[in-house]
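The other protein chains are all here in position, but one chain of the complex has been omitted.
Chain lettering (A, B and C) follows the sequence in which the chains are written, and residue indices restart at 1 in each chain.
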Amino acid sequence: MTREYRYLDGIRDALTHQMATDDRVLTIGIDVGRPDGPYTVTKGLYAAFGGERVLDTPIAEMGFVGAAVGAAMAGARPMVELMYLDFIGSCLEPLLNQASKISYMSNGALSVPLVVRTQMGTGGSAAAQHSQNLEAMLAHIPGLKVVVPATPTDAYGLLTSAFADPGPVIYIENRSLYRFRSGERPDDGYAVPLGQARTVTSGDDVTLISYSRALHDCMTAVPQLQEDGIAVDLIDLRSIVPLDFEAVAESVRRTHRAVIVHDAVETFGVGAELTARISTELFDWLDAPVERVAAGYAPSPFAPSLERANLPNPERVRNAVRAACGLAAVEPAAA
Amino acid sequence: MTREYRYLDGIRDALTHQMATDDRVLTIGIDVGRPDGPYTVTKGLYAAFGGERVLDTPIAEMGFVGAAVGAAMAGARPMVELMYLDFIGSCLEPLLNQASKISYMSNGALSVPLVVRTQMGTGGSAAAQHSQNLEAMLAHIPGLKVVVPATPTDAYGLLTSAFADPGPVIYIENRSLYRFRSGERPDDGYAVPLGQARTVTSGDDVTLISYSRALHDCMTAVPQLQEDGIAVDLIDLRSIVPLDFEAVAESVRRTHRAVIVHDAVETFGVGAELTARISTELFDWLDAPVERVAAGYAPSPFAPSLERANLPNPERVRNAVRAACGLAAVEPAAA
Amino acid sequence: MTKAGPSASAPAEDDIDQDRALRAFEMMVTIRAFEEGAAAGYRSSEIPGAVHVSIGQEAIAGALSVAVRPDDALLSTHRGHGHCIAKGVSLEAVWAELLGRTTGCSGGRGGSMHMFSAEHNVLGTNGIVGPNISLAVGHALGSRHIKHSGVTVVMFGEGAAATGAFHESLQLASLWKVPVVLLCENNSFTEFTPFEDWATFSSVRSLAERYRGIELLQCDGTDLLASIDAVDRAFEIARAGGPVLLEAYARRWHGHYEGDPQRYRADGGGAGDGRDPLEVGREQLVAKGIAAEVLDEIAARSSQAVDDALIAARLADEPDPATVLDHVYAA
Partner (left out) sequence: MTKAGPSASAPAEDDIDQDRALRAFEMMVTIRAFEEGAAAGYRSSEIPGAVHVSIGQEAIAGALSVAVRPDDALLSTHRGHGHCIAKGVSLEAVWAELLGRTTGCSGGRGGSMHMFSAEHNVLGTNGIVGPNISLAVGHALGSRHIKHSGVTVVMFGEGAAATGAFHESLQLASLWKVPVVLLCENNSFTEFTPFEDWATFSSVRSLAERYRGIELLQCDGTDLLASIDAVDRAFEIARAGGPVLLEAYARRWHGHYEGDPQRYRADGGGAGDGRDPLEVGREQLVAKGIAAEVLDEIAARSSQAVDDALIAARLADEPDPATVLDHVYAA
């Protein structure tokens, strides 16, 4: 079996398929067109579909994200690329007060079928302004859906569903996964429904919940934990909104223990909401406190020595799971 | 005893005192000067201190909040007013990527002694774009402090501390409290330290945690709960960052039960982090799941009938506390 | 405007211009009556939330009403009741929205600052200054792409000229050459601050001068016929495919919001030295040979229509609290 389908290809192929099969789809963003995209995700689109459908923009995020909202209201299916999720600082308004609220404010009469593709990632010394995992911030805004693929085929399938959704979907890639390969190219138009978590490994001892890059740390930890005698139910959330809490609950009712792992800052992060819901809704099922493994409460440092110290890694995951299972840490967890 | 000090006066007096005693303090914002402020909070400042220190701005939040960050770096002590917290959409960047990170990125060599005064509030049909309680979004950004006064004297004392802080502080007023009166005018320069919660009422049956407007719903519920035979430890957090978790923990270790109340949307809100910490750090002390009372996951509706249905109120607080204590609801809680 | 707006008077076969002017006049007086009603509704607390009326600026909406077509799209501001009515939303639906009723154009969920009507291509009044302009530029782009025939018009105040969103939108409109009418109502007040106190430029349109391909127009927005000419011209340019910015000058008679004591205002508000667009329009129509009685009749009829619509709106239900979480997501 050829395991060589890249995450980046998953995104690009799904996007290209949408462009090819639905003339309403537009690609909008900085250098997405003629230059083939900052991370080559949009490679080939300009050549194939031309400047009318693939629009390079100036550095005007407030304007062009807003414009994409408007284009969606006109019946187009715009995909707007926000080069880094950190740049949300420049264009929160059209998402916070416009796209997310228009269905509600119009009593359901209008909709904003918009896909915002963006990427986040830590680990490459991109430092404070290019390393933020801000998915919780967006998830706190009712009306937005927030999608966080971790694998090449999910990248494909979730993007397909993002385009099919009648409302605004923030599709957050993880740039440290762009070159990650696994699985095979899905069939054209392959879709993974939004809000449906995926069980990555099955086990009855502990529920390990993650998404995006951090999922891969969990996948590394699972066999080690198996050796520790712990069978892990590993869940990839795949989207933060909608949140497949049922999948989580079903698992925790079996395992009685839960650990949540993400790259975002722990405090007020996605793990907070998950921990809260597990702890309250499954209060009687829990045998141990829910553990969180996440970044410390600091901007992302540049120096590799510091950046490493502040991020989840398989060792930290392993120790958190061991803690949830009442076992001591195998070695002192990093910072 | 004259109980007539207004919340608005608390803010205005503290600000005026800072302007009067520290020439470095500047007041910047839309209509804060000659027009005396959209909510009259800055009334009298322009007359007293002139246009050099009280600067009316055009509708350019990205520019003038950014400018305030720069002014702080120059050694001024700017207070910039963001008219509505909802308008953060127009100026997240200077807070997300600049003010919050400059101390860290400069290795502590530089600081941004900035006070951002803004206000939030629900309950007056201000609708989707003028009713958001977005404190959790800001609290998720390391480097910002987030202050949420609930009373006139705290409004005064916390603002004093915000000015004394060497870093950026987001001071979030609640406009539905502007005319709320209680207590007496504090002494000039009265300070309430950031990160120190206040016990409003003492009791050993349940810990009730709130802040800003919602605290008043809790205060209304406490005597009713007393009649229900429940003695409430009511805690006003006063600031979200720093979070006085020690005060919460001390209380929950006594009461073994906790309820959190805020006006913000529940999902991914401040209550999530609090619930998570209480549930995990005090796992062995809890006798019941932590309850959250907060707004439903929707934009704020205009119609009073809808808005009422989506907000915390004393009845919902009472029933949540009763639930935490194993008692049935007294009457069906609103929506 | 169909049944929605005020009824059109019978057109004189040979004088379409006169007919259009009459219809625009009727729109003006209708909006005036509506806004006076809204101001009263605020005072009596019948309307919840904030109310921003456009009294003094009606000629622009009047002109808009005869230039805009059903398949054109409209975006507006916090001061947008008149624009929605001009775009064809029924008086009753606007009233009901202000009252927070199910029959409101936004089903009571939106309110004065968030009025939508899919049917009339009203894509929202807006409580935030700036983003409507970006949305409009993108809407025009999308609209053109989807082969929708209309143009997009966005109303904004001169205060929006300070926002980055305005400037970024100008750049995009110019780059993409989209069929958008950027219609700035310069009423010389931005909340409580006069234009000359904050704007270090002479006119809003001058800020767009340096972008290629944006045509720039201006007019006296208190002059009905001048406004019709200018707004017509703006739509003509947009229909021909290109972006256009029209700056229409008028006067805001009332406060920024109802209840605003306007202490900042030396002239005390009201018509001041300015001309009442209704008076101007009336004189212009009389000069065109319309009988004064016809105009009186229109005024009376409009006023009656506004009252009737309010009465009807009052009969509608408040939204059911159980529906509060509906429509967060589009179906």
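In the analysis below, contacts are C-beta pairs under 8 Å (C-beta built on N, C-alpha and C of every residue); 3 or more make two chains touch, one makes a residue touch a chain.
Model, not experiment: these values are computed from the prediction.
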Next item on the list: Write out, one label after another, the shown chains that touch the chain missing from the document.
Entry: A, B, C
Checklist line | Identified contact with the non-displayed chain, of B:A60, B:A126, B:V200 or B:A295 | finding: B:A60
Next item on the list: From the listed residues A:Y7, A:F87, A:Y104 or A:Y156, report the one that touches the chain absent from this view.
Entry: A:F87
Next item on the list: Go through subunit A and note every residue touching the omitted chain.
Entry: 30-31, 34-36, 38, 56-60, 62-63, 86-87, 89-90, 124-130, 296-299, 301-306, 308-310, 334-335
Margin query: Even though one chain is hidden, which residues of subunit C still touch it in the full complex?
Written below: 162-168, 171, 174-175, 198, 200-202, 206-207, 209-213
Item checked: Positions on subunit B where the hidden chain makes contact -> 24, 26, 52-53, 55, 57-58, 60, 62-76, 78, 93-94, 97-98, 101-113, 142-143, 145, 166-167
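Keep in mind that, in the parts below, only the chains that are shown with their structure count from here on.
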Check: If you average the Cα atoms of each chain, whose average lands nearest the overall Cα average?
Finding: B
Notebook entry, point to check: What is the chain whose Cα centroid lies farthest from the Cα centroid of subunit B?
Noted result: C
Item checked: Where subunit A and subunit C are represented by their mean Cα positions, the distance between them in whole Å -> 41
Notebook entry, point to check: In angstrom, rounded to a whole number, how far apart do the mean CA points of subunit A and subunit B lie?
Noted result: 30
Item checked: For subunit A, residues contacting two or more additional chains -> 62, 93-94, 97, 101, 104-105, 142-143
Notebook entry, point to check: Residues of subunit C touching 2+ other chains?
Noted result: 106, 108-110, 114, 126-128, 130-131, 164-165, 328
